[in-house]
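For this depiction, one protein chain was excluded, whereas all remaining protein chains were kept in their positions.
After this line comes chain A, so read on.
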Amino acid sequence: MKYVDEFRDGDKARAIAGQIRQEADPARTYNLMEFCGGHTHAIFRYGIPGLLPPNVKLIHGPGCPVCVLPIGRLDMAVELARRPDVILCTYGDMLRVPGSGRVSLMKVRAEGTDVRMLYSPADAITIAQQNPDKQVVFFAIGFETTTPPTALVLEQAKKLNLTNFSVFCNHVLTPAAMHAILNTPEADSGALMLDGFIGPAHVSTVIGSAPYEPFPEQYGKPVVIAGFEPLDVLQAILMLIRQLNEGRCEVENEFTRAVTREGNAKAKALVERVFERRESFEWRGLGAIPHSALCIAPAYAAFDAEKRFGLEQLHGRENKACECPSILRGVKNPRDCSLFGDPCTPDNPLGSCMVSSEGACAAYYSYGRFSDSRIAVEEVNV
């Protein structure tokens, strides 16, 4: 824990925050998007917005895998879970996400279906071995960080000749989504106020920093890759401000203790072997994005749940008043949504951003919505 504590040091935080206040030009604003849900979570959990001057604004991007999964894909998982011979395994965050008709996997489990929460996809293999008369499906979601573990279990399943194991693959790709954000109608019309990106931490340990190089080159947006600790985030904000002040525009790496330019060659090779790019994939809030997701490669087709069960692509219905799409694109703030806080809350999520603790709305609701009452508290303390 000593290693971690060094990146949460309050004195150092105050020093960097002081530096940010000193260097931020009061004549302009700095609109910085943290792409990753892990950063959104850290930003709120450690109260980082309160340490920043008002003209340094953080925009919470679409890097929460639960949030960007379209309802239709979740409905497909629900359909799978309801098949009598299926055991559906997935990560805990997925269980509470409401699909069409507010049906979540948690509700489907209460109906008597076999839905299990995993901490590691390797456990799905064990469950398959223990239940030879059942079809075990791993409902795989996530960005480049969770993709290699899914690839590993697919390789393992092939090695073991498992006939009752498959993967419902929903892995998506970060750079493709960043391109999409910069190509929306809002971005074209200038409504998207975005000056730079705080680049992902864990995703970048896998893919490296090179895939971000087009963003400064093509769009003129600097990227600073940052770790998930709060000091990492503050330091990255300072680095972005310096780039913008100095008129530089490049990919910088704050997270040098874990990220290289090339990334993790072994993990990338493994993913290459097992997956291939989909022509197009629908993202909640961003719509269909070409080459933005992975499907299982032909060599592993026997383990592809979409093929094994002949799954039809479903298209779910979104709540019309929900602003998640605009929030995920960075053009609106959770507070701009008429559903935020009432009736949409983490216990009763109507939109995807309210479901996962990494979602912008949930993080905002759980950690940030006190800002109104802060004045009252300060009065008492005087």
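Keep this in mind: a residue touches a chain if its C-beta (ideal position, glycine included) is under 8 Å from a C-beta of that chain, and two chains touch if they have at least 3 such contacts; residues count from 1.
Definition applied: contacts and distances are computed from a predicted model.
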Revision key, fill the gap. By UniProt, of "[NiFe] hydrogenase metallocenter assembly protein HypE", "Xanthine dehydrogenase family protein", "Cytochrome c-type biogenesis protein" or "Phosphate ABC transporter ATP-binding protein", the chain left out is "[NiFe] hydrogenase metallocenter assembly protein HypE"
Check your understanding: Looking at the whole complex, which of A:230, A:285 or A:351 touches the chain that is not displayed?
Key -> A:230
Review point. Which of A:46, A:197, A:212 or A:281 touches the chain that is not shown?
Key: A:46
Point to revise | Which residue of A:21, A:96 or A:273 touches the chain not shown here | key: A:96
Practice item. Against the chain that's been left off, what residues of chain A make contact? List them. Key: 1, 4, 8-10, 13-14, 17, 44-51, 96, 117-119, 123, 230-231, 346-347, 357, 362, 365-370, 372-374, 376-377, 379-381
